[in-house]
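Just one protein chain is left out here, and the rest sit where they should.
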Amino acid sequence: MTDVAAGVLALGVALFLGVYLVSVLDRFVSDLVAGHGLTANVFWAGPRRAVLLLLQQPSRTERPDAEAWAFAPALLGALGALGLATIPLAPELPLADNADGIVLFGAAMALVMVAVFLHGWSANSVFPLIGAYRFVALALSYEMPLALVLISAALPAESLSVGEIIRSQTDVWNVIRQPLGLPIYMVTVAGLAFWGPLRLPDAADLSGGTRAEVSGPALAAWEVGRSMVLVAAAAMGAAAFLGGWLGPWLPGVVWMGLKTLVLLVLIVWSGHHLARVRTERFVVVAWVVLIPLALIDVFLSGWLALAAR
Amino acid sequence: MGVTSHRGAGRGAVRDELRRAVGKIAAGSAVPVFPMAGVGGRDAARRIRLSRRLEVVSSPRAANVLLIAGEITPRLLRPAIRIHDQASPPRATLFLIAGGAPEPDVPSKPEAGSNTEVAAVESALRTHAIRDRFFPFAGLVHQESEVEAASRALHRDLVLAERATEPAIQPDRPPLPWRGRGPYGHGGKGMTGGAPYGRPLPERGNDRDGLQLDRLPLRIGPFFPPLVPGLLLDVELHGDVVQAAELGPNPFSGYVGASATCPFMRALASPVRIADLELSRARSHLRWLSDALHALDLSALSIRALALAERLEADNVPLISAELARFSRRLERSRTLTWATRGVGHIRVDQVGDTHGPVARATGVEADARCDDIEYLALGFRPIVHDDGDAWARWRQRIGEARQSLRLVTQAGDRRSGGAGIVEDPRGMIRLQTHTLDSTSQLLPELVTGREWGDAVLAAVSLDLDLERDARLTSVIEEGR
Amino acid sequence: MITAGALLMVVGTTTIALLVLRWVGGAVRRETIPEPQRLPFLGGNPPTTHAWSRYHIRYYAMALLFLAFDMEMVFMYPWAVVFVREGTVALVEMLMFIVILLLGILYAWREGALEWA
Partner (left out) sequence: MTIGTDHAPLFADVLFWMLAVGSVLAGWRVFRADSMVRAAYWLLASFAGTAGILLLLHARFLGLILLLMMAGEMTIMAAFMVMFMMNPAGLNPMNMVHQHRTAIIAGVGAFLGLAAVGVFGEFPARPLLDASQVTADLGVELLGDSMMVFETAGVALLATMIGSIALAAHRGRFGPADEGSEPPALVPEAETVRPGDSRDEEQS
């Protein structure tokens, strides 16, 4: 029982810290790229904005699917939390780490599609609707590579458990053993959290896309939920490819946090440097390049795992 | 009873204190502003991106302050009112009277000034009238430099509940009754008949792949952020693909006259320093670059491009030139940018027609009024031309021309050009004699038809439309007649 | 260790998040939002019809391809667990499986099924 309490507490702290870090990083990189000076504002901008949104009146369109509209951001956040729960942040903190950890993670990330689709569909407004359908196209394209690279990471571990996958990297991290894995995974992370070049459902050309009709607490919840998914996905990247808690001198949790941070910096940085790609072209590239590469990754990883036996 | 009420009051006081404390935290955040640009307000509306205290939001739902910059013409009035009413409370409106025109109660002396000043005063008076009639609660500033402080003050008062949120301007009319006519309570013949909640369902139409699915007829604009201010686009969407498109009327027509502040307009009548012309051209291209980057979700890079444009002055050209060189290298190396824009909005040479300027030159047509100018030729001017004719070519075209303009500024010295009734402005050729209008905006419907919405927006952005310029050219040419 | 617990946690957090959101937004009753504020945002003009419609998904062929591909995941996960134990046979089997799937993608690509219809 105390284990579970500690795990839940750690999960809560990790999520809170992660979401806050994403807001700080985003602001920091944005200021840096825009050529503004750096000020302490980066630390406060996110929380202040959240409080501001809590004071704003929620909006409603003419005839929305109100229940689904309210459900979508809550579901997105919960899926982020579930995704992070599958990852043991340290050897002694396995919350929902089980023999089928990456299947659970995959299920949580597959359900993100439901949350985003509902968010765009519910408003009964044309631009959110286009955003919703765009995300379905995006999600159907990145889901296969996402599952395949995680399966590759599971091959040397002979287990689908995230904890086992981390332990299997004691000698050499998967990022070296399976060089194709992390780059493909990072592309899918951008899709999962619709961040940066894959910010298709909430894009500027749709005037905010699925969030175009949202205001107030629901908008804050949507932003937080999206950051939670990003944090969960980055943590999974750290666990599956960068050896999770493994590392000398420092405690495991710190290593896990640092590695997640590196991936978060990478994805936030890309968000301010890479132009948004077009849905149609991404779909073609995902199927014609990413999935075959991921399948090759599976094969090569399997071969190496056999050779290492 | 006295005790209860006392306790109730105490609780109320605690709640007020709490509300105040929370409000103070929120008041420190960047002000979410939704800008709406009327006549002469586009630059000011764009420049709020530069302020760190203001945050441009893409939809009025998330805005606290609605900035109405410049004059709202009759065609813009209803949309502005609708957007005001769509914004979620707490909301406040701020008017920026362009050009620093005087207050209406200050006796102005139109006879003392030029025609332009008269026009500015008239425009300001009209804006005041609109504000008094429809937005009596709105804030008002006369200088662009006051926008930030005024927005912040409005925002602070709103979140601290010291200022009441603005009420809706339109009446709260419930939807038409529609229920109860069919066997299951629906409002018409068949399942798609009737007008649920006072609005009909879309009707089917043919599609290019042989299916017949619903078409959504929409009028988008004039304040749709990814498109230029004032653009009214009538589209029929079939899924996310534009099935048919048509340009709506130009809301600026009849409300803009010749502007004395624009060097290109002056160059039509009398020679102007080439350095001034080219600085202005570079600024215009950089402002476009900022808008285009914004439409690609690169808001931070967009701020950087805009900062280059706004910092650009005659005395810092080498510095800006070097920065722009670095910036453009970075953009041209960007694979995702190429990927996003290559092949989008492709214009064939036979479609160019009466289109001039960078759009024509990016399609391989070497048309430039500067080629016939002896002063430009003396500077060794040769127009930049790209052959591809797609959005990516137009991106490179404008970045290249901005750099070329900066080079010309450094070489031009005191040379002057113009006065012959023909000038090349950043968007094309202006000729007084031939009475022809530049037709870039007429290309738009053809470019977006059959495209996915994202491609359509990128194509529209790459044209660098300016409806105010279109209206101005019309009025100048009509004056010339 | 506690998968069902984790799933319960999702349900729990979703509910809690919903309740909190409703409570925070509860200061205003949604029914009191006036009609002009409910108009969908199109840049200033009102819509002529509802947005909900027979929406044409241009990627329908890709969606069907996905359905077939999704089935493949069912086989891939258990395979990954026993792969090393089973040895080279498993590798060969998987190679054949992968090649067959790649053929499917190749066919779809050649038919233009991944592009917007």
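The letters A, B and C name the chains in turn, as written, and every chain counts its residues from 1.
Quick note on the criterion: a residue touches a chain if its C-beta (ideal position, glycine included) is under 8 Å from a C-beta of that chain, and two chains touch if they have at least 3 such contacts.
Bear in mind that the values here come from a model prediction, so they are computed numbers and not experimental data.
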In the full complex, displayed partners of the excluded chain: A, B, C
Touch criterion as defined above, residue of A:17, A:32, A:90 or A:111 at the omitted chain: A:111
Given A:48, A:63, A:211 or A:276, the one touching the chain that is not displayed: A:63
Among A:33, A:55, A:126 or A:139, the residue in touch with the chain that has been omitted: A:139
Among B:139, B:196 or B:454, residue touching the chain not depicted: B:196
Missing-chain contacts mapped onto chain B: 179, 182, 184-188, 190-194, 196-197, 201, 204-207, 209-213
Hidden partner chain, residues of chain C it touches: 1-5, 7-8, 50, 52-57, 60-61, 63-75, 77-83, 85-86, 89-90, 93-94, 96-97, 100-101, 103-104, 107-108, 110-113, 117
Chain A residues touching the omitted chain (full complex): 1, 4, 63, 65, 68, 98-100, 103-104, 106-107, 110-111, 113-114, 117-118, 121, 124, 133, 136, 139-140, 143, 160-161
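Assume only the chains that are shown with their structure count from here on.
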Chain B and chain C, separation of their C-alpha mean positions in angstrom: 35
Centroid spacing, where centroids are CA-atom means, of chain A and chain C in whole angstrom: 14
CA centroid of chain A to CA centroid of chain B, Å: 34
Residue list for chain C, restricted to those that touch at least two other chains: 28, 35, 37, 39, 41-43, 47, 50-52, 55, 57-58, 116
Overlap residues in chain A, where contacts from two or more other chains coincide: 54, 57-59, 62-63, 126, 133, 207, 212-213, 216, 280
Footprint of chain A on chain C - complex, ascending: 1-3, 5-7, 9-11, 13-15, 17-18, 21-22, 24-25, 27-28, 30, 33, 35, 37-43, 47, 50-52, 55, 57-59, 62-63, 65-66, 69-70, 73, 76-77, 80-85, 87-88, 90-91, 94-95, 98, 101-102, 105, 108-109, 114-116
Residues of chain A defined as touching chain C within the complex: 4, 8, 54, 57-63, 66, 70-71, 73-75, 77-79, 81-82, 85-86, 94-98, 100, 102-104, 106, 108, 121, 123-127, 129, 133, 136-137, 140-141, 143-144, 147-148, 151, 154-156, 158-160, 207, 212-213, 216-218, 221, 280, 283-284, 287-288, 291-292, 295, 298-299, 302-303, 305-306, 309
Contacting residues of chain B [partner chain C, same complex]: 59-61, 76, 78-80, 82-83, 85-89, 168-175, 196-197, 199-204, 207-209, 211, 213-214, 216-225, 227, 232, 238-241, 452
